[in-house]
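One chain of protein is taken out of this complex; the other chains stay put.
== subunit A ==
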Amino acid sequence: MAKYLLLKHYRGAPAAADDVPMDRWTPEEISAHVQYMRDFADRLQETGEFVDGQALAPEGTWVRYDGEGRPPVTDGPFAETKDLIAGWMVIDTDTYERAVELAGELSAAPGAGGRPIHEWLELRPFLAEPPTVTE
């Protein structure tokens, strides 16, 4: 088994195929979208592949150490063009192929008109613990 991170982006990813902004969807379409992701997580828990999932607020702040005795510097919210992560899900699958398959399934969440949005999801493997045997 290997763990993978599925990243959803607010901005910075290539445009989804069904690229209607969420505030133009009907409330029912939004509910259907949210429900799809919940069902997806439930299903993964049943298959023993679910690890974690969280949503993030769109506001992010850049923070930097500013020297001894001074408060950290903050750079305010992200500029419009910057990449921004909307949320993540961590899965634990037997193969990379299975992880790709699941990411594809999550990308098919319904959007405007109930059509799958075909959004881009970033799939990143976790760096593992080193195996006991390496030599």
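Quick note on the criterion: a residue touches a chain if its C-beta (ideal position, glycine included) is under 8 Å from a C-beta of that chain, and two chains touch if they have at least 3 such contacts; residues count from 1.
Just so it is clear, contacts and distances are computed from a predicted model.
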**Prompt:** Hey, which one's the missing chain according to UniProt: "RNA polymerase subunit sigma-24", "Sugar ABC transporter permease", "ATP-binding protein" or "NADH-quinone oxidoreductase subunit C"?
**Reply:** "RNA polymerase subunit sigma-24"
**Fill in**
From A:19, A:52 or A:101, the answer for touching the chain not displayed is A:52
**Message:** Please identify which residue in A:18, A:92, A:105 or A:122 touches the non-displayed chain.
**Reply:** A:92
**Asked** What is the set of subunit A residues that contact the non-displayed chain in the whole complex?
**Response** 1, 3, 44-52, 92, 94, 125, 127-135
